[in-house]
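Notes follow the structure.
With one protein chain held back, the other chains of the complex are shown just where they sit.
After this line comes subunit A, so read on.
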Amino acid sequence: MGSVEIKNLTKKFGETLALKNVNINIEEGEFFALLGPSGCGKTTTMRCIAGFEDPTDGEIILGDQVVNDIPANMRNCGMVFQSYALFPHLNVFDNVAYSLNIKDLKEGGFLNKGKVYGRMLSNKLFSYPNHIKDKVNEILEYVELDHLSQRMIGELSGGQQQRVALARSLVMEPSILLMDEPLSNLDQKLRHTMRNTIRRIQQDLGITTIFVTHDQEEAMSMADRIAVMDQGEVMQVGTPTDLYSNPSTPFIADFVGTSNLLKGKAESINNEMFVNVDGNQLKSTYSNSTGEVDVVIRPEHLTIINDEKDAGSFDNVIEGEVLFSTYLGSIVRYDVKAGNENYLVDTTYNSGDSIYQPGTTLKLTVEPERVLIL
């Protein structure tokens, strides 16, 4: 029921091509992140799933049903909007009860319809039936908002509004949950707390969740799998560790985590791969291509050779000069210039260690399996 399949999805707004042939498979119960820079089409993808945009081409399959022709109000996708889109004229309880009222509206005769419309317009004139009261209270308790149920939306903090929005979507037991940058309006500290809350609830309920963000750290720390998008295309889909250690393009390497993006010339010598980066011959275990290539080395995979005598025992040695150093708490990041290339080097810092001063000449090394050739 909760799986999502996006097949060859294309979306045009007039002349603008917002999505180009997007293919994504999301399994039931998965926490899936859409990650990419602003304007890459994340929101558009999500709106196509929710039914707010008609795809120009392609199919969207929820569970085993093609939903292209099913109107947005019949898709049963809970969506948490970036702006929360709470109903400002209703209190917390009424907001959360909205979808339950709508369900009630579809049952019973004329009289029942009138009653439901009545309580949606004024909660003072018509009271809620018990099955709605219980359900709303239960979910409010779950997101720890039960004490605020009679507050108006304008009287809540950002974090509380966020939880109301979440509760409002969850109460209708959606087959999937869509969240469009739900944390972007919160301050740094609250964002960390809410990350945990959302992840906990998702695990608890086992609900398939698609989470849009342009914050790679958020995606990496929360998602089971991530699709990285750029200019309307899906560049790579994988688990956080996958994307980190095997980025398929320099763009992804750069977008997911920090990396040294280098230009090099690759050649195969005696069945072994070597890449020449501005004079430094580096051995690599990657062998996809030869000739002009992009080379990616993560800063934490570069090690400083402390003892000159050991230098001979390493496969790869790069000699350079420290330009400056940045102290980042538990690590020290050096900017090292070797020839015309700059390398960021992360080293763990233990109290008492000395920090290399700018101008110092260093030798760096990197394992062949950490020299990515793309």
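Quick notes on this one:
Definition applied: contacts are C-beta pairs under 8 Å (C-beta built on N, C-alpha and C of every residue); 3 or more make two chains touch, one makes a residue touch a chain; residues count from 1.
Here, contacts and distances are computed from a predicted model.
Here one chain is missing from view; checked against "Fatty acid desaturase", "Acyl dehydratase", "Iron(III) transport system permease protein" or "Cysteine desulfurase", UniProt names that protein "Iron(III) transport system permease protein".
Which of A:L121, A:A311, A:L328 or A:I355 touches the hidden chain is settled by the complete complex: it is A:L121. For subunit A, the residues touching the absent chain in the complete assembly are 50, 52, 54, 68-69, 71-74, 76-79, 81, 83, 85-89, 98-99, 102-103, 105, 117, 120-121, 168-169, 172.
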